[in-house]
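Removed: one protein chain of the complex. Kept in place: all other protein chains.
Right after this comes subunit A.
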């Protein structure tokens, strides 16, 4: 009951109709993508590789499960804090624990897997695989996904674990790639067994049940404010970054921005997203998907590969500072220095992404050139547009919650939308014009030139943003007061 109220009364529920429609479309879009992936994977493997899809999927499932756990450790938040007020009410402890754990079952992180596995299973059925085997396999995998859910609760809030997992996955991947040690040859036996035998599926289910019981007893024992329910206080270390002093005001803000990103859950996800975006281009450049394989879409991907940080971080400037905006507004803050610091962060992140993206050279120099040109456009034009758009975004950012990082619905408003259009469409159109009317190289040159031109207009745009900050000041302060 309480949870329903907190759900319905949350601010995001009261967004207007247009946004709701937009959100629904977004949800449908992602569902469809996963659906197509679920269906597509089967035929892709069968036709391209001439292998048995179920064998291949089973082989790599170990990575899938590990990655899932990693993503959860990083993003999924455990709702233990909002049961605090229930402690003193006459409710049995077991009910409270069951309720808190039960709530995590409904998490998006569990459902999203259905979108992949259900269609895949259906395709298997259509293609004449044994129905009972499929159902048992499916149940076993879902049990594993939920086991991850409880693993995450037990391991929650330990950042170093995340690093260990990344290290492990990378190490295993490398060893496998060079043929030194192939973990999949061991684990695929197990996953294949889930499909081939009629009894092995019990193993994941037993695992799931025992994990639930462990979590349950753990929480029941620790259901006190100072043990299980205490919020974790990380040990803080004062970091001075004195080497940044030489940059004057920019350095002052840059220091804070680095700390902001390092020490808050929400901002850490922007780093994670930029890494994801980095690999987004693989969908386009590997030629796997027919409709993506044309110059316009290539430019689209080129912008995205290096623009992950730009889009996820930039759209929330100045919202990142929403928690202490009144402080910023009463101090003698040079807006230019403030903006410059954010801009440099974006530029550095874009440059680093460009260097890391050099693995796209594997697809040929032309592909990497597209990415470099995309980066130039990002730095020259998009960095300014995204900051300008951010000036109109009046969504307070809750730094401590990882939620809402995937496109905050409240961040959409007419002005921001209008400003976002040229971020992607303009370079696509310019590139296509050059590509078809003159030649492919001219397309690249034109986009790069636009980027350089945008760079020249930097001060003009900054003055404009400053003006927006000033005229929207009272509205922004007021909006930031209403906590998400």
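Just so we're on the same page, contacts are C-beta pairs under 8 Å (C-beta built on N, C-alpha and C of every residue); 3 or more make two chains touch, one makes a residue touch a chain; residues count from 1.
Operating definition for what follows: contacts and distances are computed from a predicted model.
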Absent chain per UniProt: "MBL fold metallo-hydrolase", "ABC-2 type transport system ATP-binding protein", "Lactate utilization protein C" or "Rhodanese domain-containing protein"? "ABC-2 type transport system ATP-binding protein"
Hey, which of A:399, A:424 or A:468 is the one touching the hidden chain? A:399
In the whole complex, of A:98, A:256, A:286 or A:420, the residue touching the missing chain would be A:256
Just one of A:189, A:329 or A:421 touches the chain that is missing; which is it? A:329
Which residue among A:50, A:88 or A:238 touches the omitted chain? A:238
Residue ranges of subunit A at the interface with the undisplayed chain: 233-240, 249, 252, 255-256, 259-260, 263-264, 323-327, 329-333, 399-400, 473-474, 477-478, 481
